[in-house]
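Omission of a single protein chain aside, the complex is shown with its protein chains in their original locations.
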Amino acid sequence: MTWTLFHKLGSPKWFYEISSRWLPGLACAAVLLLVTGTVWGLVFAPEDYQQGNSFRIIYIHVPAAFLAQSGYIFLAVAGLISLVWKMKLADVALQAAAPVGAWMTVLALVTGSIWGKPTWGTWWVWDARLTSMLILLFLYFGVIALGQAITNRDSAAKACSVLALVGVVNIPIIKYSVEWWNTLHQPATFTLTRKPAMPAEMWLPLLIMVVGFYCFFAVVVLMRMRLAVLQRESRTAWVKAEIERTMPKRTLR
Amino acid sequence: MTGFVRSLVLREARLLFRRPAELVNPLIFFALVVALFPLAVGPQAELLRELSPGLIWVAALLAVLLSLDGLFRSDYEDGSLEQWMLSPRPLAVLVLAKVLTHWVISGLALVLLSPVLALMLGLPSQCLGTLILSLLLGTPTLSLLGAIGAALTVGLRRGGLLLALLILPLYIPVLILGSGALQASLQGMSSSGQLLWLGSLAVLTLTLSPFAISAGLRISVGE
């Protein structure tokens, strides 16, 4: 039962149809959550007693950092599925998600450095978490660069899968070695398992932002995947019919 | 099985020694990079001694990376890798033996050269033991991780820079631990913790990387 679903998921046509049903809902959820979270976080949440208003950047910084890390794990999971079950859709997902994850990492780095200016007095501090984030960005660059360097599409996807898996095994080692290298850092702001030290009016909008960012990530990745599926399957009858339906005036050669 | 590994080691050693430039170039590169730093930051002995753990480790890391770029390239270009793929021998064993042979020859030369460069940077002689030990434990990890990148980029015409981009982030733990060990011994503290960590990383990569390397080679040859 689950296996038939699994193989159905591998079919590009089925994916294209089901994702067109998911997308509007997901997009609405993303917009709703992001707007609510931003307004609540930036306007209504109380000031931090130490950092004043400058702390409000965590409503961007923390979700972006979450997505940066989850994004790489997503790459590795897609890579594993692609290598073990040879599912083409996982290849598509991996290559669609890599640039989005990289942008999230850039966002986390930029907001982190902006946050650093009022907090530490400089734009950049070799703080353990910022440094790990920088290394994560390089890991993303590696996957993207490898994917673009290999011309054969299937080989590129497989090579990226191997690299993402090697990277994900290394991430904890890198993280702990960097933390050991620089033990001067703030404790993690927000964990899912422990009750946070922040008051509820502060962390609730943060939670909303995190969920909103996940929805946004899903929407962007799904849209990129749909485009890639259309390009890959451009010779098949259903794609020709789909293009005929959405763009009746143009004829596809 | 052992006879076949012996003939592989013999083949690799022959190939390396018949083209000694490929063996020597990374060593010259290592010495050259170390020599650049005093020219860049100035010849103050105090400053150089303090920087030396990091300098030596960064230079060694780059030299290992440079030596790995061609690890599989000639085997790919002349079709030897196809023969490897189609042999009844397990590919993971083949690549492990090849990378380790390469390390024993080129990595050991690097380790032996390092004390000379360390003394030139003013590292006290009681730190040399830690230096050699940390390089001995760290460079196998560097070689094995680098071989993954070399396997993935072997089919690309200009893979060298890409190899660095893929692999250098993965080298960071070894760099931190290796130069940390040296730093500790420079400050008169025990460095056994870092050395043990380097050893466990070496065991971990020794176990896992042959599979990643052979997967990478299969992808590159199957292109």
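Just so it is clear, A and B label the chains in written order, and each chain counts residues from 1 on its own.
We adopt the following convention: a contact is a pair of C-beta atoms (placed from the backbone, for glycine too) under 8 Å apart; a residue touches a chain by one contact, two chains touch by 3 or more.
Convention: contacts and distances are computed from a predicted model.
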item	value
Record-based protein name (UniProt) of the chain missing from this complex, from "ABC transporter permease", "Heme exporter protein A", "Electron transfer flavoprotein alpha subunit" or "Phosphate transport system ATP-binding protein"	"Heme exporter protein A"
Omitted-chain contact residue, chosen from B:44, B:87 or B:126	B:87
For chain A, the residues touching the chain missing from this view	151-153
Hidden partner chain, residues of chain B it touches	1, 3-4, 7-8, 11, 14-15, 18-19, 74, 77-90, 221-222
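The working rule: only the chains that are shown with their structure count from here on.
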item	value
Approximate Å spacing (C-alpha centroids) for the pair chain A, chain B	33
Residue ranges of chain A touching chain B (in the complex, touch as defined)	83, 135, 138-139, 141-142, 145-146, 149-150, 152, 155, 158-159, 162-163, 165-167, 169-170, 173-174, 177-178, 180-181
Residues on chain B engaged by chain A in the complex (per definition of touch)	145, 148, 152-153, 155-156, 159, 162, 165-166, 168-170, 172-173, 176-177, 180, 201, 208, 212, 215-216, 219-220, 222-223
